[in-house]
Every structure is written in structure tokens, then in C-alpha cells.
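Here is the structure we will look at.
Heads up, one of the protein chains got dropped from this complex, but the rest are sitting where they should.
Let's look at chain A:
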Amino acid sequence: MRITLNGTPRDTAATTLAQALAEAGLSGRIATALNGTFIPAPLRKTTPIRDGDAIEALAPMQGG
């Protein structure tokens, strides 16, 4: 299955959002969106992902 994570296409065996993040080594203080919709952290383990899904994983960054 092929998904897009932070704009980069990647093959994955993950079936949930939490697994996809773990597979990519993403942890710590991040927030996630799936296909443009915010997914709160407690729901990542039960949120399924499908072929073609786009995941955004955002972290704290400098801002004005």
C-alpha cells in the first residue's frame, strides 16, 4: 500500500495511523491530520489508513 507522509510518498505495511507514524520513526510532541482532517492523538491507534491516504505529522516550529 502506498501513502503520502508529510508530502513524501512511501510504501507501508501499517494499517492504522499510529502504526504509520511508528514505522516512520515519528514520535514526541506531534499533531496529525489524515486527508486534511485533524486526528487527535488518542484516536491514532483506532484510525485506519488506506491506499492513497495523505498523512501530515506536524511539530513545534519557530513562528512569528
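Descriptive notes on the structure:
Here is the rule we go by: a residue touches a chain if its C-beta (ideal position, glycine included) is under 8 Å from a C-beta of that chain, and two chains touch if they have at least 3 such contacts; residues count from 1.
Going forward, contacts and distances are computed from a predicted model.
The subunit not displayed here is recorded in UniProt as "Thiazole synthase", chosen from "PadR family transcriptional regulator", "ABC transporter permease", "Thiazole synthase" or "NADH-quinone oxidoreductase subunit L". Across the interface with the omitted chain, chain A contributes residues 6-7, 26, 28-33, 36-38, 40-41, 56-64.
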